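Single-structure report; data block below.
Presenting subunit A:
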Amino acid sequence: MPDPIRAAAGRTIRVGLLATCLVDLIRPRIGFATAKLLEDAGCKVEVPQQTCCGQPAFNSGDRRTARDLAAQAIETFEDYDYVVLPSGSCAGQVIVHYPELFEGDVAWQPRAKAIAAKTFELTVFLSDVLKVTPIARFDGTVTYHDSCSGLRELGIHAQPRKLLGNVEGLRFVEMKDPDVCCGFGGTFCVKYPDVSNKIVEKKTANIAASGATTLLAGDLGCLMNMAGKLSREGKEVRVLHIAEVLAGMGEEPAIGEPER
Partner candidate 1 sequence: MKGREAIFANIEKSLRVSGDDRLRAETVAARLAKHPRGIIPARGQKPDGERLELFKVMVEAAKASIAVLDRKADVPAAVAAYLRSKNLPQSIRHGDDERLSHIPWANERTLEVTKGASDGAQLTSVSYSFGAVAESGTLVMVSGADNPTTLNFLPDHHLVVVDEKDIAGDYESVWDRIRERFGANEMPRAVNWITGPSRSGDIEQTHLLGAHGPRSLHVLVVRSS
Partner candidate 2 sequence: MTQEVRSRQFNETAQKALADASLQKALSRFEQGFISRRKAAVEKLPEYDALRDSARDLKDHILAHLDLYLEAYEKNVIASGGHVHWAATAEEANEIIYGICKRLNAKTVVKGKSMISEETGLNAYLEARGLHPVETDLGEYIIQLRGETPSHLISPALHVTKEQVEADFRRAHSSLPPERNLDEPTSLLAEARGMLREKFLNVDVGITGANFLIAETGSSVIVTNEGNGDLTQTLAKAHIVISSIEKVVPTREDATLFLRLLARSASGSELSAYTTFSTGACRPGDPDGPREYHVVLLDNGRSNILGGKFQEMLRCIRCSACMNHCPVFHAVGGHAYGWVYPGPIGAVLTPALAGIEKTAKLPNASTFCGRCEEVCPVRIPLPKLMRNWREREFERHLQPAAARYGLGLWAAFAKRPALYRAATSFAMKFLRLFGGKGRFRALPLAGGWTKHRDFPSPQGETFQALWKKRSGAR
């Protein structure tokens, strides 16, 4: 087992895994896939008692709740070497928005900045920080959707593709407009269902046209949105989180498939 990163102090890196509420509630196997990838790379993974990063409150204009949940998360995670999340949007909340939330707060802003500096989305952590190549095999034609926050707040684009490029047997095809929104947008998809539907229809058309039989992304909200539409349209595309494929769990029930 490769053990490439020993922290400067010569001890094992301790990673706090912020699973995100969707993963926690709906699809724990993403959490396990994430943990496996980190452990295989030599990290010690812990999952402290956690709730929500606060993004839904933040985007709904409830700044006070967003701040309270941010403070809670900071307290929970700030003593780890790194904080890793299997989600671009939740990682973006910590990295970009936590410091904003505490602007002018002499006690909390330094702590927010400190945690932001050591928080990473999973594919970025694997590719750019640990610089590891997970060894995995996956038979199938895969396309990847770039979730908006990950792409535009954190610049995530090359990393997932690089990691997938190293998966044996995997054939990668780029869909048309992979970087265009899927229409999820948190509460947007339930507040404006018809508009959201129009946006996701374009996305599923592009997915189908790509010839891929598997759809991957780094955000469960987007994946649930696209999976739900694909299955309503009767399109047979398996939908998984990229962590699952990289961790060798690609053959387990996909999102929306019954558990065996």
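How were these picked? Simply put, all candidates are chains of the complex that A comes from, given by their letters.
One rule holds for everything that comes next: a residue touches a chain if its C-beta (ideal position, glycine included) is under 8 Å from a C-beta of that chain, and two chains touch if they have at least 3 such contacts; residues count from 1.
Since the model is a prediction, treat every value here as computed from it, not as a measurement.
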item: In-complex contact of subunit A, chosen from 1 or 2; value: 2
item: Contacting residues of subunit A [partner candidate 2, same complex]; value: 19, 21, 23-32, 35, 47, 49-52, 54, 56-63, 65, 68-69, 72, 148-149, 151-153, 180-181, 183-200, 224-225, 227-229, 231-232, 253, 255-259
